[in-house]
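Left out: one protein chain. Kept in place: all the others.
In order of appearance the chains are A and B, and numbering begins at 1 in each one.
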Amino acid sequence: MGIDTFINIILNGILIGGVYGLVASAFTFQAGALQIVNFSYGSSTMLAMYLTFFLIKEWNIPIVFAVVILFALFFTIGWIMRRTILNNTNHGTQILTTMAVELVIINLVIIFFTGFPRDMAIFEKRINITDTISVGLTQLICFFLAAAVLVSFHLFLNKTWAGMSIRAVVQKKEIANIMGINSERIMDLAFSISYLIIAIAGIMLMTMFQVEPHFGNYMMTISFLVCVTAGIGNMGGSFLSGIIIGILSALITTLLGAQFHDPVLFGLFVLILLVRPNGLFNSSKRIARQI
Amino acid sequence: MRSDNLLRRERLLHPLTAVSLALVILAAFVPIFGDRLMMNIAIMAMIYIILGHSWNLLTGLAGMFSITHALFFGLGVYGMSISVAKFHLPIIAGLLVGLLINIVMSAIVGMIGSKLSGLYFVMAQVGLSQTIYTLSIQLFPLTGGVTGLSMPREYLMDKSTLYWIALILAILTTLAFAFIRKSRMGTMFVALKENPDLSLSLGSNVGKWRIMATVMSASMASLAGSFYALFMMSNNPEVFSMVISLKIIIVVIVGGIGSVWGPIVGSSLVVMDELIRGIMPTTMAPFSVIIYALVLIIMAIRHPEGLISIGRSIGLKLEGKSMKKVSISK
Partner (left out) sequence: MIFMLLQISSLNVTLSGLKILQDVSLHINEGELVVVVGANGAGKSTLLRTITGLNPAESGSIQYMGKEIANQSPTTLPATGLCMVPEGRQLFPEMTAKENLLIGAYHYRKDSKRVANNLKKVYEMFPVLEKNADRIASTFSGGEQQMISIGRGLMSEPKILMIDELSLGLAPMVTEALFKTIKELNRSGISIMLIEQNARQALKIADRAYVMESGRIVMEGSGEELLNDDHVRVAYLGL
């Protein structure tokens, strides 16, 4: 294998990894900052992918409208989930109920969209860096868009009143209350916004992958891996570790073969959990406090 | 305090021994009066009773939140079907192979469980189970991939034979669970669950107990899996799926977590589900899953903090203190 092929693989891994980072960032925000463990996370991403496909490909809705519809829908889903089943602090209950939601989503998708795998079949324009090294245009756009989404979310949390009150509620709920912040409303808002990120991530994933009803399981495990590598709650770190996982995943597939991809990656995941459960770049003190 | 309650409840339930005898006698009549459909349903209920006890042992007693319990069940299925369909080994060998794989896997899970707690343990389980699921699809020459393997016809057993085996297995696991719960080991499991400080002071032994609980639980699930393989005469990767894990959990929760009677009461849900599915065309199968899920969701909405006390007793809290309650008053 030539050095050019190798560089292509790495570049590809980096670009996909950025999107992995975005996907994982919403989970890390929910679990680390909001203390809401959402196991319907993967299937929500999958649902966003299916809806993207059907809105744009099947129902021929202009992309802008499709995105607006998707955003409105996912914001609402997030809101309803938080109000009905995630308004408790018991992680056990949260895990079980969101698992149930996951099954509901998967089976609704099967009922309405059938289990048939879907693909956007985008003709990928390659941008040549040299004669033999090139990157896909869509992938490149997605990578920078993912970074932009994360940066703007960071700015939202730090520069706006809504973002500031989210951080206040997350850090000291009771005090936020006596300062006039309705913590329940703010938690609803925060969770719904995390669902917007899921919707965006779903759109991006749809341009790269084929989707089938159980794709969410795979995406969730990848998110776990990314989150744990970065430390749960560390959003910036999750982008970085997303890239690392992207590269690793690309390398494993080409060097060892696709059948080793999941076992090696998830073996690594369990290993990281056992050795450094608070993340590779994280001291145990900072864990879950930062956003 | 809670173990006290448990014991008292059990004493209250002692008259139910009579009921259980009645149940067994009633069950004995199924092959006589029941048709094939009835027997199929009864067998499925028995399988879930076994799986329920298995989950109850690990989560209800030992307090390790087993979220992907179908992993152990599925390994039992694959152990049996691969040994029999690929290598033409006798059934008993298939059973042992399934058990062996499960002991190895459960030792790993138990080890992880003794090191990690809460969300991290749950995440590790999801990762492991996803890996095995993918492997079962990808190792096509061994596992038969997505379609799975079909077992040779000579292994086909009579429905009523299968039924009797299932009944005996269900009774045996029920007795085993009841026995373990009463034993010193069971007391130890509960003690470690209820009092994490105790587990700290016991030091290295905690790991041993946790691994033991996992291995025993997995062995039970493995039995159910191996039997299921003989019952279905094939395997497929769906035996590892979340649906089965969740069904197991619901069966126990509906019946009451930690109690001997939980899975038996909860299996009525399986009976209902199978009955409904028997009537509906197969294309409606997704609805059955949705109904299960909705049962769980409704239960959660009604008892948000106490759907199961496991959340609290396992201490499913992230290590971060960001949401720690601020206590101002002394």
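Structure notes:
As a convention for this text, a residue touches a chain if its C-beta (ideal position, glycine included) is under 8 Å from a C-beta of that chain, and two chains touch if they have at least 3 such contacts.
The structure displayed is predicted, hence computed values, not measured ones.
For the chain left out of this panel, the touching residue among A:L108, A:A168 or A:L251 is A:A168.
Of the listed residues A:L70, A:A176, A:I252 or A:V270, the one in contact with the hidden chain in the full complex is A:A176. Touching residues on chain A toward the chain that is not drawn are 161, 164-165, 167-168, 171-172, 174-183, 289-291.
The rule is short, and it goes like this: only the chains that are shown with their structure count from here on.
Chain A and chain B have Cα centroids lying 30 Å from one another.
Residues of chain A touching chain B in their complex: 31-33, 35, 37, 39, 84-85, 87-97, 99-104, 106-108, 110-111, 170-175, 217-218, 220-221, 224-225, 228, 232-233, 258-259, 262-263, 266-267, 269-270, 273-274, 277-278, 284, 287-289. Looking at the complex, you find that chain B touches chain A at residues 65, 67, 112, 115-116, 118-120, 122-124, 126-128, 130-131, 133-135, 138-139, 242-243, 245-246, 249, 253, 286-287, 289-290, 292-294, 296-297, 300-301, 304-308, 310-312, 314, 316-323, 325-326, 328.
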